[in-house]
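Shown here: the complex without one of its protein chains, the others still in place.
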Amino acid sequence: MRLTVFAVAGASLAVLLGYAVFGLPPFGTFHGPYTDYLLAHAVGQRHGTNVVAAVTFDYRGFDTMGEEFILFSAVSGVALLLRASRDSEYERPVDAQPVESLTAVGLLASPVFVVVGLWLVAHGPVTPGGGFQGGVVLAAGALLIYIAGQYRGFRTATDEAVLDAAESVGAGGFIVVGLVGMGLGAAFLHNFLPYGRIGHIDSSGATAVINAAVGLEVAAAFVLLVTEFTEEVTSARAHRKLRDDADREGA
Amino acid sequence: MSYLPYVVAVWLLVVGLYGVVTSRNLVHLTQCLAVAQSSSYLLLLAIGFRTGGIAPVFSGVSTGRKAVDPIVQALTLTDVVVSVTISGLLLAISVQVFKRHHSLDPAAGREMQG
Amino acid sequence: MHALVPLPVIVPLAAAVVIAGFGKFVHSRLVDLGAILVALADAVITVMLLLASLGHSLTYWYGGWQPVHGLTIGIAFVVQPFGAALAVLASLGTLATLIFSYRYFEEVGALFHMLVLVFLGAMCGFAMTGDLFNLFVFFELMSVTAFALTAYRSDEAAPLQGAVNFTVVNTVAAILILFGMGLLYGRTDALNMAAIGRQLAHVGADPLLVMAFALITCGYLVKAAVVPFHFWLADAYAAAPAPAAVLFAAVMSDLGLYAVAEIYWTIFDGPFGQHANLIRGVLLTLGMLTAMLGAVMSVLQRKLKRLLAFATISHIGLFLLGIGLLDNVGLAGAIVYLCADGLVKGGLFLGAGVLAYRLGSGDEFDLRGRGSGLPVLGTTMALGGLALATLPPFGTFVGKGLIEDAAAEAGAWWLPWTLLFAEVLTGGAVLRATGRIFLGLGAAADPELSEPQDDEDEDDEPENPPGRSATLMTFPVVLLVVGGLLVGFIPHVADRAADAAVRFVARPTLLDHTAAQSPHLSTAAYLFGAGACAGALAFAFLSLTRIRRVSAARDRGAEWLRLPVSVLHGLHSGHVGDYVTWLVVGVTSVGAACLLGMTHVVP
Partner (left out) sequence: MSVVVAVVLLGCAALGTVVVLVRDPLRQAMVASGYGAALVAVFVVLRAPDVALSAIVVVGAASPLLTLLALSRISLDAGDEDDAADDEAVG
């Protein structure tokens, strides 16, 4: 029943939309004043060579602030869902035994990821990449230590309180940059720092600061996200092991 | 032919929705939803593409060069982040649903009826 | 004054960040109080913005990116009275929620406060932004926060199912909105709504614009929970903890409708202007279906929160009828009605929360007669029921009167009767529940209402821990209901709303800026208002009476309704696949109806 209704409605939707997209400019021929203006003036106005970053963090920076808070809320939601039930059910997870070869690989690879992540964050205004992409890579660097099996080390490095605080500082940093602009008598998110030489990482004023804040927020958010899920798995596994042991003793 | 990218976007949207509608497993449903969402990346980027244009990054390139639209790319970046956060939330909810229901089938949620 | 514009968004977001990062290091009382203060500050700021915007709209460019030679390059907030009024509503609702939940969520610390504050910021941003993509961003921020709040009490099955349906359906809606926005952007290369409207002002309708309209409008109608996009709402609202449900019911649904009105008038009024009759037909049809279906479903519920959820849907239909007249008086009426009604419904949801908290149940029959110790709450909820039935001369009545005025103008004779039908049933359902709970009237069981569901589900709020004063919890209930009633006594509220509506309708082009004729509430409006209240009371009496003759006739009538009722219940299956299917059916129907109606569009 549901399938039949959907087959009809979905096919009609496809036809209607197919009809509608033929009203778009043919692929490859798009042009318009907004696009032309930004391509012509963004580099001159903001001294960063990556126009996408200029749009993301400057012209339409307010959207990005909303986006950071979407991530922020979602991570809190995940934490809320998973922490609340876990804390009551299980005790802290038992450490897994590290496998030495994995440990070595993880420990060697981790700094590489951290360096690449930092590079991406720092060069966001200039070349492709930026706070979001770099932040996820940074998170991967932190998580590699986990994969290496250094669970205890990882836990101290990613204590929930520290991560929460890091996430807040990141998201808050965005707001602080915006408020400084306001404090100087201009609009919220006004770009108040001096611009550097075109093409350098310090070139586009406050954009670089916002980039760093986003990088911090995203890195913390993704580490939190993954650890919440991992914790779920390890604590359930530990719980199960304890129960199996108890069963065996009982038998 | 010059409308192919848009048609592909429409196709992905409808296929993703088909998956959502027929899914019998919440984790599967989450991934179908991501496919439907990816149709909007494709639509936006295809709209902003300009034949012969370079990426809107002018490091080492004269700013006079023809480039593709940077705005749709910024919008798509936001869209990608939204998509992954929704996936994360739905997966967390799925884990909890399984803990309570011992099933991931959306049809198991009958106590909502009425 | 301009510097205040971003603050209703920034202040709660900043507070949320502080609470999330450092809330666990301070005493929880401090977090409670801090959050309440932030909501209070937001209420003050938004009221100031509302007053300031009465004269002329305030435009604020983020990052200082003013338009260059008329080309918009940044993101703007455009504050005009309707948006500001919704932001006030959001702030007041949040304030009441936070007072209500003072010490409500001891165990989970600061996360609840953090999410509520982000939600407040998102609602204010949604109400004030003038940018199409920014609207989408705040839509998503609202959604994500609301998903988390719905799943808040994750130890039970029902909330999770509600959260799944809510998340999936709203995410599909977001995808459709984005798709529609992509189509518009491809046509205009603009994201500022006024700029898009200016570009399209003098072009005719074509399939791209029609589908963009269908996708974006239906997407926001999902948020508003208009039939057939409404299925998720009852599941989510009934499942969410009472303090969160208040925010959803009082503001979030209304914001969805507001977005539809804003997008129609700013963007599509130009190209679709000559097809206004067609658009009117589509919107009025949806509104009427929503009003009637929601009303019937609400009567059939025995769970208070579910009853109120369907009443919310029904009233959303009423507001859509006001907006769908595509006339400034109807629009003004819808906004006044929506603000007053939002406050009242918020109060009722909180009332249900108090009952669940004090008496451990949200079921009308479980609670029969057990509310006798809470006379203030009972009186307030009865008043709320009458307010839903538009008791003259209070807030809901004023708004509804304006809609009827506009309907008479447009020759829609059936519209006041639809309003009456929905108000009698929703008001009557609330009065019935109130009578049963607080006065112990009526039968102890009724097979016609939705079956008692297997053991514990959505209604068990935290078990009644002694020591929490009912006074503190009842206070926000009274605050909201009385506030909703008082909306009618704001000086010149009808005239001001009508003025604002004229500006709202003319915003993008600033053409045909006619002065608003002063709307008046006719005698017929008073009769309809009084009739609705009398009808609601009669309905409650009829459902509760134990006079043999009457109740026998009632039961015979119920017999006849059994089949349609079971069909209705069957449609609300709780299966997310069904809900998404209905969504697609709705979008396709709206798109196809508009395309076929604008025949010259089809080659």
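So that you can tell them apart, the chains are marked A, B and C in the order they are listed, and the count of residues begins at 1 in each.
Note that a contact is a pair of C-beta atoms (placed from the backbone, for glycine too) under 8 Å apart; a residue touches a chain by one contact, two chains touch by 3 or more.
Nothing here was measured: the structure is a model prediction, and the numbers come from that model.
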Contact set of the excluded chain (shown chains only): A, B
Contact with the hidden chain (one of A:130, A:178 or A:215): A:130
May I ask which residue of A:174, A:188 or A:222 touches the chain that does not appear here? A:222
Across the whole complex, the chain not displayed is touched by chain A residues 27-28, 50, 52-53, 120, 128-130, 132-133, 136-137, 140, 222, 225-226, 229-230, 232-233, 236-237, 240
Where chain B meets the chain that is not shown, the residues are 1-2, 4-5, 8, 11-12, 15-16, 18-19, 24-25, 27-28, 30-32, 34-35, 38, 41-42, 45-46, 48-49, 51, 53-57, 67-68, 73, 76-77, 80-81, 83-84, 87-88, 91-92, 94-95, 98-99, 102-105
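Keep in mind that, in the parts below, only the chains that are shown with their structure count from here on.
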Counting C-beta pairs in contact, which comes out ahead: A-C or B-C? A-C
What's the distance between the Cα centroids of chain A and chain B, rounded to whole Å? 16
Between chain B and chain C, what is the separation of their C-alpha centroids in Å? 28
When the C-alpha atoms of chain A and chain C are each averaged to a single point, how far apart are the two points in Å? 32
Show the residues in chain A shared as contacts by 2 or more other chains, in ascending order. 2, 6, 10, 13, 17, 21-22, 24-25, 30-32, 34-35, 38, 60, 63, 67, 70, 74, 77, 81, 85
So which stretches of chain B touch two or more other chains? 9, 13, 17, 21-22, 47, 71, 75, 78, 82, 85-86, 89, 93, 96
Over in the complex, which chain A residues touch chain C? Could you list them? 2, 5-6, 9-10, 12-13, 16-17, 19-25, 30-35, 37-38, 58-63, 65-67, 69-70, 72-74, 76-77, 79-81, 84-85, 161, 164-165, 167-169, 171-172, 175, 178-179, 181-182, 186-191
Which chain A residues qualify as touching chain B in the complex? 2-3, 6, 10-11, 13-14, 17-18, 21-22, 24-32, 34-35, 38-40, 42-44, 49-52, 54-56, 60, 63-64, 67, 70-71, 74-75, 77-78, 81-82, 85, 126-128, 132, 199, 225, 228-229, 232
Of all residues in chain C, which touch chain B in the complex? 133, 137, 140, 144, 147-148, 151, 154-158, 160-165, 167-168, 171-172, 174-175, 178-179, 182-183, 185-186, 191, 235, 300-301, 306, 450-451, 453-454, 457, 569, 572-577, 580-581, 584
